[in-house]
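With one protein chain removed, the remaining protein chains of the complex are shown where they sit.
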Amino acid sequence: MIPSLKNANKRSPLNLKQRTLFKILISIVFLAIVILGGVLLDEGRIVTNLNERNSAPSLKHLFGTDWLGRDMFTRTVMGLSLSIGVGLIGAIGSTLIALFLGMAAATMGKMADRLISWIIDLFLSVPHLVTLILIAFTLGGGFKGIVIGLTLTHWPSLARVIRAEVMQVRSAEFVQVSQKMGKSRWWIALHHILPHIAPQLLIGFMLLFPHVILHEAAVTFLGLGLSPHEPAIGIILSESMKYLSSGMWWLAFFPGLCLLIVVRTFDQIGENLRVLMTRTHD
Amino acid sequence: MYKSKGRKLGLFILMKGVRMATLLVAICFISFLLVKNSPIDPIQAYIGADMLKVGPEQREKIAEYWGLDQPVMVQFLSWGSAVLKGDLGTSMIFRRPVSEIIGERFLNSLVLMIAAWLLSGVIGFIMGVVAAMKKGTWIDRMIKWYCFTLASTPTFWMGLLILIVFAVWLGWFPVGMGVPAGVLSENVTMVDRIQHLILPVLTISILGVANVALHTRQKLIDVLASDYVLFARARGEQGFVLFWRHGLRNVALPAITLQFAAFSELFGGAVLAEQVFSYPGLGQATVEAGLRGDVPLLLGLVIFSTIFVFVGNLLADLSYHLLDPRMREVRKL
């Protein structure tokens, strides 16, 4: 009769939940090392050293050196650390805006809901990067400009998710009962709604993170973000463009690859968290 | 029946138009306020290096001429009414009307974006279909891995890699510029243009496939698990015929819609790719305007890119209204 096509799922000593937790742990450790590296690495390795200019990757300089003899590995790790920091601020800001507007849309009546969905439409109707350029321009670029820009542009999709979630809990029986028992809005929000949307909020935050980091790097690359004195990845890559035609590929290759790995790691944590949370839900 | 169908569609477009108009007015207003509050001095940005030669009196005259001494609302209204007449002002960098520059740059960008849009759409769709048909195999896992990785890849870095490989190492393509330097625009041949187009298109396409591919994969997996595919199999259909008859039409529509709705990301990709390859399109103009404080050009580009995104969304909605029989045909019973 019909042959069994099963057994694709290999046996392993850990179950899915443990494996997912393990993956998340590894990712977090990796990111922690990068951040610590950025803080602890010797600043001396990125001072101008004209004796070791333009050298290709070697054991001494894993990622090579640039035209001023600075060690590219150190610059990259510092850049990543900076990117994660900026990303963290931007993602936290965006998540807070999303939380506030999503809750407001779901609880403060029809008018507020319409207004907020109109604001969301407003933000989604201009290309993301153009909005970022506009905001960075208004604030005169630099750290402040990029952070505010990132905070103001990444919340709409998460706000929609939170609005839907809050709507769902609000109609749930236990909330209805609390309402009848005369509990205040704030009490219900704090005791019923917030705990319910916390997982979504965490997942949403983790999935925002990679976007924020990528956009920071992109805007900085375009010259409208962090200042050229900062060791940001965007700066490194934009500087490298001048030297690419002379064959110094390592200036662009490694920093970008590392950025990719960091972003992918964040994305993985978010996805794994999602798996974990939806599993425990049912 | 056909009359009401036409009217329904007309009403739909009208509603969309009204919504778009309100959004556009709001965006104009907000953008205007934003650039007015920027620390960049428009007069200095206009005059540039000659600033030292300009005395305070002359400065005031220029300010008066531009209406910079008026309240912000008055400035907005006079700018707004000029925009309505189609006058977006004069670009400070290029010293030419903004509408002219946008028109010219848009043609360049349009070629770039259409090519990338088609290429990423078709390749992404095929990848998604293959992954879904081979679900669970190594091919599926590869495609999924590739797509997830691409979603984390910075566009400009991909551009740099392509530049290194194809332009620097292999030397197949020039390192930059939309047209060869030092050649009069009349003398630029079609071949030149295409040659400068390939790498940016490649950059945007390589990254653009991820979204369509993942979406198509999921959609096709759903379709293959549906009751109607089960019934089709029960009637003896299988393999490619089954996919062609039932899979394709049920998967293509959402994929097309998704591609249209992705105009915003397409524009963002173009901004970065144009910057990497020094391609003279809208994206590069946006960056220039932002960097050098060209307020009229920046405002013009914000408006234009908004319209561009809106057209994409409208096309996405329309494709549903026109192609899906459930939307197209009025219930006959």
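Should a chain be cited, it is by its letter among A and B, assigned in written order, with residues numbered from 1 in that chain.
What we mean here is this: a residue touches a chain if its C-beta (ideal position, glycine included) is under 8 Å from a C-beta of that chain, and two chains touch if they have at least 3 such contacts.
Everything below uses one rule, namely that contacts and distances are computed from a predicted model.
K.L.:
Name the absent chain by its UniProt protein name; which of "Nickel import system ATP-binding protein NikD", "Cytochrome bd-I ubiquinol oxidase subunit 1 apoprotein", "Peptidase M75 family protein" or "Ring-1,2-phenylacetyl-CoA epoxidase subunit PaaC" is it?
P.N.:
"Nickel import system ATP-binding protein NikD"
K.L.:
Per the definition of touch given earlier, which of B:29, B:145, B:169 or B:231 contacts the omitted chain?
P.N.:
B:231
K.L.:
Write down which of A:19, A:170 or A:191 is the residue touching the left-out chain.
P.N.:
A:19
K.L.:
Pick out the residues on chain B that sit against the missing chain.
P.N.:
Contact residues on chain B toward the absent chain are 226-228, 230-238, 245-246, 249-250, 253, 324-326, 329, 331-333.
The criterion applied here is as follows: only the chains that are shown with their structure count from here on.
K.L.:
For chain B, which residues are in contact with chain A within the complex?
P.N.:
19, 22-23, 26-27, 30-31, 34-35, 37-40, 136, 148-149, 151-157, 160-161, 163-164, 167-169, 175, 263-265, 267-268, 271-272, 275-276, 286-287, 290-291, 293, 298, 301-302, 305-306, 308-310, 313
K.L.:
Would you tell me which residues of chain A are touching chain B in their complex?
P.N.:
8, 118, 121-122, 124-130, 133-140, 210, 214, 217-218, 221-224, 237, 240-241, 244-245, 247, 249, 252-253, 256-257, 259-260, 263-264, 267
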